[in-house]
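Below is one structure, written out as structure tokens, with a few remarks after it.
The other protein chains are all here in position, but one chain of the complex has been omitted.
For subunit A:
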Amino acid sequence: MVSGKGGTGKTTVAAALALAMATGGKRVLLVEVEGRQGIAQVFDTAPLPYEERRIAVAAGGGEVRALAVDSEAALLEYFEMFYRLGMAGRTLRRMGAIEFATTLAPGLRDVLLTGKAKECVTRTGADGRPAYDAVVLDAPPTGRLVTFLDVTKAMADLAKVGPIHGQAEGVNQLIHSPLTAVHLVTLLSDLPVTETLDTVAELERADIGTGAVVVNRMREQWLPDRSVTAAAGGRVDASRIRNGLSSAGLELAPAEIDGLVAETVEHAVAVAGETAALGRLDTEPDPPLSRLTLPNLLSGVDLGALYELAESLTEQGVRVEARR
């Protein structure tokens, strides 16, 4: 599972993670559950239907399939299986009846979503082997993550017997098993790091395993370490810069040098903030979580960049471990 504060790039990271895990001939399923069509946007394809389809080929012959789980469709699927609604099901959906039912019992929606993901994890092929080597779930943001995963609480909303109840128990077991890890994406600034650390504690209380912290969009630091604090405080020696530029044949007007100085101060403030944030991740929690870092891509994330990020993850040791 991949989560993170909104805006940290968790969908991009989930996609890169799926690509990295598929490297070397593996088959990976990438699942989204929020009806956002985030996966389609990251891979620059048409919106995904509610079915598993191949979305990318990974280095070494692996493949990534993608699935956009839709809680209404999932609920209809259950009803279909157990009650044979037939054509009426679709009409009910149009009338908003399904939305209504999931609103009556908010936990129901989450159980349906995680239930579908669980079915994909446990499904086996004709040869008896798991259909997927790994399933990467682009989970809701950290603010809603633990509620989303807390199936036991959701089940309190539900009738004590019945098909969904059984499903929920299975989901609960899977989430608390070593097969599941939650990876948290963060940026190196105050609020996301605080939220990440809060979530780690929350997950621990809920007895759910936390995987790695993924530091996303790590800025390239150009200033020497010893200059950062001074520059962040506004102390940049403009004359040294002018001399340095002159030596490379660049003669700039004083106002232009001032512009460079202002850019340098902003850069230094940002770098100092990132260093402080990294420091927190070094010491909290105790012992700290394993960490993956992804670079800030100045030109944005297109499909090519996604492969770059995946490669970076592979180099940092991301792979599918043998499942037993």
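The working rule: a contact is a pair of C-beta atoms (placed from the backbone, for glycine too) under 8 Å apart; a residue touches a chain by one contact, two chains touch by 3 or more; residues count from 1.
Keep in mind that, in the parts below, contacts and distances are computed from a predicted model.
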Hidden subunit of the complex - UniProt protein name among "Arsenite efflux ATP-binding protein ArsA", "Gluconate 2-dehydrogenase subunit 3 family protein", "ABC transporter permease" or "Anti-sigma factor antagonist": "Arsenite efflux ATP-binding protein ArsA"
Among A:47, A:128, A:249 or A:304, the residue in touch with the chain that has been omitted: A:249
Sole contact to the chain not displayed, among A:270, A:289 or A:320: A:270
Interface with the undisplayed chain - residues on subunit A: 6-7, 34, 36, 41, 79, 82-89, 91-92, 95-97, 100-101, 103-106, 108, 157-160, 162-164, 190-191, 220, 222-224, 227, 233-234, 236-237, 239-245, 247-250, 252-253, 255-267, 269-270, 273, 298-300
